[in-house]
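Only one protein chain is missing; all other protein chains are in place.
Chains here go by letter, A and B, matching the order in which they are written, and residues are numbered from 1 within each.
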Amino acid sequence: MRGRLQRRCSTFISLIIKISLVLIFRFCSIAVSSVPGIEWVQRTFDLPPYKRGCHIITQQIYKAVPEIRNFRVGIAHIFVMHTSASLTINENASPDVPLDMEDALNKIAPEGHHYRHLDEGLDDMPAHVKSSIMGCSLSVPITAGRLNLGIWQGVWLNEHRDYGGSRRLCITIHGQC
Amino acid sequence: MRGRLQRRCSTFISLIIKISLVLIFRFCSIAVSSVPGIEWVQRTFDLPPYKRGCHIITQQIYKAVPEIRNFRVGIAHIFVMHTSASLTINENASPDVPLDMEDALNKIAPEGHHYRHLDEGLDDMPAHVKSSIMGCSLSVPITAGRLNLGIWQGVWLNEHRDYGGSRRLCITIHGQC
Partner (left out) sequence: MRGRLQRRCSTFISLIIKISLVLIFRFCSIAVSSVPGIEWVQRTFDLPPYKRGCHIITQQIYKAVPEIRNFRVGIAHIFVMHTSASLTINENASPDVPLDMEDALNKIAPEGHHYRHLDEGLDDMPAHVKSSIMGCSLSVPITAGRLNLGIWQGVWLNEHRDYGGSRRLCITIHGQC
């Protein structure tokens, strides 16, 4: 009787440990380097809420994954874990470009009552369309410790909902140090 | 004379072996692990035919590459080897979202006689446009043996032809076990 209880307890404890490990892996940073010179860094974090429109977040990425500077060559993969926001690379200088982009997207995927999926508001289904058109992930080359962006390129988060709230990003860096 | 024949025969045999190896590599699975801890898995497989529209295929990906569960951290790259179908990540719950997406794409790239490329039917050229707008590949972070998708995210195959037939995917998994 006691033996069975002990077995159940140990099964329960190992389950708790397993779930905790999965949660730690899923929501915290991972930095593994068992092979000398080859590195994987992965970090999941939340951006503060942005208003509807397009926003430059290049510096937030450097802040979230400062290890980029250690990589001589590699790829940074940026992934937004939502279906009504998106990521793109575009102009980092003129503040008019994000505003014009938001207008252009509203013309390409206009709001209206012609959608089936209307429960969450008129801004919901167009947000799904814009998200798939723009894409939910980016891959950027890393060269000599920097994202190898062109002079005028910046990373944008596009918030397609009126009140989208905080958005979670998962950044995975892989390369040679 | 016999020497030349032998040389030709051996050249021919080595050519056959080379072509066979290329074919094996191209159409079968590859799982290489010469560096301990660092793994590449690549598998090419055919999806069953889908009707025109958007379809969730997340579970088919797990079935095709069950090795995902071995990776602590990595990237899954999913590639559709056609120019009139596409891949995207979007809503995995409401069945209305794929239907509305198909309608929205038909508005963005409508059928009509205004295209030059009309030989294969009215649905052909719009399919090429939709394929480039949505994209033919996805990169998804792997975390603790799972595709690290958001709660509402699923992988979609978008069939843009009326009768597109079976579609071939090449999935490449790379990461640390």
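What we mean here is this: contacts are C-beta pairs under 8 Å (C-beta built on N, C-alpha and C of every residue); 3 or more make two chains touch, one makes a residue touch a chain.
None of the values given here were measured: they were computed from a predicted structure.
Chemist: Just one of B:90, B:131 or B:158 touches the chain that is missing; which is it?
Modeler: With B:90, B:131 or B:158 as choices, the missing chain is touched by B:131.
Chemist: Of A:46, A:100, A:120 or A:162, which one is in contact with the hidden chain?
Modeler: Checking the options A:46, A:100, A:120 or A:162, the one contacting the hidden chain is A:100.
Chemist: Touching the absent chain: which residues on chain A qualify?
Modeler: Residues 35-38, 72-75, 88-91, 94, 96-97, 99-101, 103-104, 108, 133-135, 138-141, 143-144, 148-153, 156, 174-176 of chain A touch the chain that is not shown.
Chemist: Considering the whole complex rather than only what is displayed, give the residues of chain B touching the chain that is not shown.
Modeler: 21-22, 25-26, 30, 32, 34-35, 38, 40, 42, 44, 77, 79-83, 108-109, 114-117, 125-126, 128-129, 131-133, 135-137, 139, 168, 170, 172, 174
Heads up, the rule we're going with is that only the chains that are shown with their structure count from here on.
Chemist: Find the geometric centre of each of chain A and chain B from their Cα atoms only, then give the gap between the two centres in Å, rounded to an integer.
Modeler: Roughly 22 Å separates the two chain centres.
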